[in-house]
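Subset of chains shown; positions unchanged.
We just call them A and B in the order they show up, numbering each chain from 1.
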Amino acid sequence: MVFYAIFVTYDDNANAKLQNNETNPMENSLYRDYPFFADVQVMIFIGFGCLLAFFRFYGFSGMVFNFLTATFSIQWAILIQGFFQFFYDGKIHLGVINLLNAEFACAVVLISFGAVLGKTSPVQLLVMALLEIPVFAVTEWAVLKYIRINDAGGSILIHLFACYFGLGVTFVLYRPGLNDGHAKETTSYQSDILSVMGTLFLWVFWPSFNSALTLKGDDQHRAILHTFIGLSSSTMTAFALSAVFNRRGKLTMADIQNVTLAGGVTVGASVDMMISPVAAYGLGIMGCTACFFGYKYLTPFIARHLRIQDQCGIHNLHGLTGLISSTAGICAILLANEETYGPSMYQIFSHRAPPLGDPKLLELQKLIPGLKPGLGRTAQEQALYQVAAIFSTIAASTVGGLLTGLVIKLPFMASPTDEDCFDDGLFFDMPSDFESVAIKTTKSCDEKGEMNSNV
Amino acid sequence: MVFYAIFVTYDDNANAKLQNNETNPMENSLYRDYPFFADVQVMIFIGFGCLLAFFRFYGFSGMVFNFLTATFSIQWAILIQGFFQFFYDGKIHLGVINLLNAEFACAVVLISFGAVLGKTSPVQLLVMALLEIPVFAVTEWAVLKYIRINDAGGSILIHLFACYFGLGVTFVLYRPGLNDGHAKETTSYQSDILSVMGTLFLWVFWPSFNSALTLKGDDQHRAILHTFIGLSSSTMTAFALSAVFNRRGKLTMADIQNVTLAGGVTVGASVDMMISPVAAYGLGIMGCTACFFGYKYLTPFIARHLRIQDQCGIHNLHGLTGLISSTAGICAILLANEETYGPSMYQIFSHRAPPLGDPKLLELQKLIPGLKPGLGRTAQEQALYQVAAIFSTIAASTVGGLLTGLVIKLPFMASPTDEDCFDDGLFFDMPSDFESVAIKTTKSCDEKGEMNSNV
């Protein structure tokens, strides 16, 4: 709160003093950003909240800790990102655009949260958010300001960062006692339905997520089309794979809850480019396939051999797909030329625009008024910068995650014991119908010896 | 995917090459269409998904097969409708408007799905979608291109088509063994609540559905008002009828889940016309009454005597109301005159505009710049064309439905046995709490001999 008092003020679009007789109220940036902000809000609070409530005895915690962590992360990100991106005249200038950026930082924390779901106390989650946001903000600022990449859907900065940060944390928090699963690590009929609802909210609003920070106009239009196509193709693929590779051709709810979303991540890095609809379709299929087999083989493998217990399989849904997406982004950059894009290529790939003083810049500015001077990079140069960004993001997030893991493993962080994992009863006053159900089921689970080891 | 590779490209609003120095990014068609597209997405994936999850042991299937069928239908409709409506220069030109049209085709499939809910395997559903979309696209194209009707809310093309197609399919799939109900054809407390949530999502966003394809401006404004009024009046009527006609004045959840929505369909065909708010109010009451008594008397009747097992009662919610709506649309067309509408009558009823070369056209174009030449039809002529459209839509959909039913009845379609109907266990790996509940309840249901025969 003290930070808000000292540093935060309104940006120009929210400051009454700066409105004058040439200001058309309907051209306020609000009307450009708010619809996308609202959609992302639904994703963060309702989509993620329902999706993370998939455990049978951990539904309160999944949904409520998501709420708590998200609220804290957004406030904290407004401050931290504010210092790096919206700080001038000694103040952070606040508008809906800041909130939107903060929501993206918040999504990063929530993805990382998925790796340790069920094994962390709310205090640990808040400390994780407290540390992850600055690491993310610095990485974001460094990559965007110095490496200068194209990453409209955030495949590199959001998904890869979040994934490797989360894996770093969970590596440190390794619990050998949970290697053979946990009696309460199970779903119920209602919790699975709730989780599918969360998936559907994410699915429906993902086009807004991927397109919120693109250029307006045709770029945003393409971003929405590509995300929709990518999600559709990955959904179809997920159903097909789930039916073919599971026992007796039955579908697994965990696949439907997670793998269907892979396409949204995979189109991310090239979402605003002219990659053609069929490429988005193919990316959806590739991402979904990688994600599906990741859940099937890679997650158990890294849990057993690398001591990384990735609870929600974020490495499949965000890591593998993020890598595919980044690679596709690099290909799209290498293939970009003026023939396909026309002069607006220099808007989308703004770093390829001629630098200030270049006569070609003036020529282009006749075609596109307001084109900003760039760095005059070639496609190959830009591709190399993308590669650099990928590696430095992964490095920063892994190191950050490991250090954060060490901090939240400290004894006074109230980490739950192995036995208390996946149990709402530790953190909440439970309604009277909870305990009886829990005991009964745990018993019958023990008897049958059935439990899901990876959901 | 191959089709996407060969045929699909961007439309002008999503093509970077066609943006030039006169293009204002904020005037991209995206910002006109996307908000309505997002609302319809919520209806399709979340509204329908929750609504169809009302069976106690078929909640996974209701929600997940809705997801699968919807995703497939939209992709397929983009291609098929693309060929008929957006095909030039050897390519389908893709924009958000195509997705919006495809969502409407998808709604058609999902309504038909309601007739066979619980009795079909996912393979059968996909084949149904595979066949229904082309029949729909051809009918839509023929009716809009040759008969040329006014049907902004899709009462004829969406609701009537979907209803009679679905009835055709279910007629062929007649299961005599289910005539006396099924032990699992029942709801639970949680599934009923989930289904009401679905209803509420449909209710809230229905104004967007009915107005998405109208002309912009006052037409869309009226469409939203009429839909809202129609839904409100049908909701009040549904509550009143449910309380009065059920045993001991108790409300039935099935009425609240379905009958409340009748008004949204009934205002459809005349939704953008100057029918006055009170007419929308009256249409809501009429549609709701027809729908309610349809559920009470007609559905059991056609199940017993016509061998049509209409699982969700789509004939009541979409058929009867669609017929009322079409009739009301014809009345509204007959009553339309320049006194009420002013010159913009020739925009709404575009086929009544004078043909090219008529001096009256030039006069009108002074009042309404950009008015397109029409066919010079009179109100009576237009009304007759509407009648023709109604009959040809019903004919095409019934025949299409019957043929589709024959195809999906083929032995290799993995149709579930009578006993396995309404049971998620056939298609999903179920969580451990499912089986025990199912067995227990089925037993107690058998003992009591209680089951709902029409929900």
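Basically, a residue touches a chain if its C-beta (ideal position, glycine included) is under 8 Å from a C-beta of that chain, and two chains touch if they have at least 3 such contacts.
Worth saying up front: this structure is predicted, and the values here are computed from it rather than measured.
> What is the copy count for the full homomeric complex in this file, when 2 chains appear in place?
3
In this section, only the chains that are shown with their structure count from here on.
> Taking only the C-alpha atoms, how many degrees of rotation bring chain A onto chain B, rounded to the nearest 5?
Fitting chain A to chain B on C-alpha positions yields an angle of 120 degrees.
> Using mean CA coordinates as chain centres, what's the chain A-chain B distance in Å?
The mean C-alpha positions of chain A and chain B differ by 34 Å.
> Using the touch rule from the top, collect the residues of chain B that touch chain A in their complex.
Answer in residue numbers: 1, 4-5, 8-10, 13-21, 23-26, 28-30, 34-35, 38, 41-42, 45-46, 49-50, 53, 59-60, 63-64, 67-68, 71-72, 74-75, 94-96, 99, 122, 190, 194, 427-434, 436-437.
> In their shared complex, at which residues does chain A touch chain B?
Touching chain B from chain A are residues 32, 35, 39, 56, 186-193, 196-197, 200-201, 203-205, 207-208, 215-222, 224-225, 228-229, 232-233, 235-236, 239, 243, 246-247, 250-253, 256, 260, 274, 276-278, 281-282, 285, 340-345, 348, 366-369, 441, 444-445, 448, 450.
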